[in-house]
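Have a look at the structure that comes next, please.
The complex is shown incomplete by one protein chain, all other protein chains being positioned as in the whole.
Chain lettering (A and B) follows the sequence in which the chains are written, and residue indices restart at 1 in each chain.
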Amino acid sequence: MYHFTALITLLAILMYFFTCINVARSRGRTGVKVPAMSGHPDFERAFRIQMNTLEWMPIFLPSLWLFAIYISDAIAAAIGAVWIVGRIVYFVGYSKAAAKRSPGFAIQGIASIALWAGALGAVVLRLV
Amino acid sequence: MYHFTALITLLAILMYFFTCINVARSRGRTGVKVPAMSGHPDFERAFRIQMNTLEWMPIFLPSLWLFAIYISDAIAAAIGAVWIVGRIVYFVGYSKAAAKRSPGFAIQGIASIALWAGALGAVVLRLV
Partner (left out) sequence: MYHFTALITLLAILMYFFTCINVARSRGRTGVKVPAMSGHPDFERAFRIQMNTLEWMPIFLPSLWLFAIYISDAIAAAIGAVWIVGRIVYFVGYSKAAAKRSPGFAIQGIASIALWAGALGAVVLRLV
């Protein structure tokens, strides 16, 4: 069983869920009505925070689980926790200004690549 | 094995697939050409239906499976069936008017949160 990875998965979903709620709240603050997805820079940044987190989900989640299965539940969860922290830093930074999105993005990117590369290495080792 | 959850997963994908086809058909009806993603309110609503369904996939699918693994295949699948029904109500309502998207959205949201919260409780119980 992969209890730690399961926990990190659910916490990552919670973090992502907040980026979705933030878009809905941003509609109220900026007056951008559904189904429009543009019209105010604050709204557009809130939407991009959600979208970018969504865009990385298919990179992060399968890599996280393959890393957990092929290498270690605890190590996968630890790197996954770094991903969540990076996403929170990204959320806070990008909410202030587009230029402040980079540090959090880098943290979550490095964590994702570590999970992906570790899983790839372990899978290839089993196949050769 | 998790046969019921596997079946619900495939049916959820089918439902989502229809939201994708609906966007392509809406391009034909409204004259919004690729790669544009706006230009006619009917098209924009069709696109938002697909996008919102996509946006909830990383919330729904991992929560569904962790609930199935940690609690019960049959209960996970039953709640997952409610999610699909909510998504169909959302699809039909939002296709008519933006104001009619709320009931279906609420149904699928409650189903998702039930899966997520149940899985989280079960995972935490194993870890403590």
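A few notes on this one:
Methods note: a contact is a pair of C-beta atoms (placed from the backbone, for glycine too) under 8 Å apart; a residue touches a chain by one contact, two chains touch by 3 or more.
Bear in mind that the values here come from a model prediction, so they are computed numbers and not experimental data.
In the complete assembly, the contact with the undisplayed chain comes from B:61, out of B:32, B:46 or B:61.
Contact between subunit A and the absent chain runs through residues 37-38, 41, 44-45, 47-48, 54-55, 58-59, 62-63, 66, 69-70, 98, 101, 116, 119-120, 123-124, 126-127.
Subunit B meets the missing chain through residues 1, 3-4, 6-7, 9-10, 13-14, 16-17, 20, 33-38, 50, 54, 57-58, 61.
Please note the rule applied: only the chains that are shown with their structure count from here on.
Subunit A maps onto subunit B through a rotation of 120 degrees [Cα fit, steps of 5, range 0 to 180].
As a whole-number value, the distance joining the C-alpha centres of subunit A and subunit B reads 19 Å.
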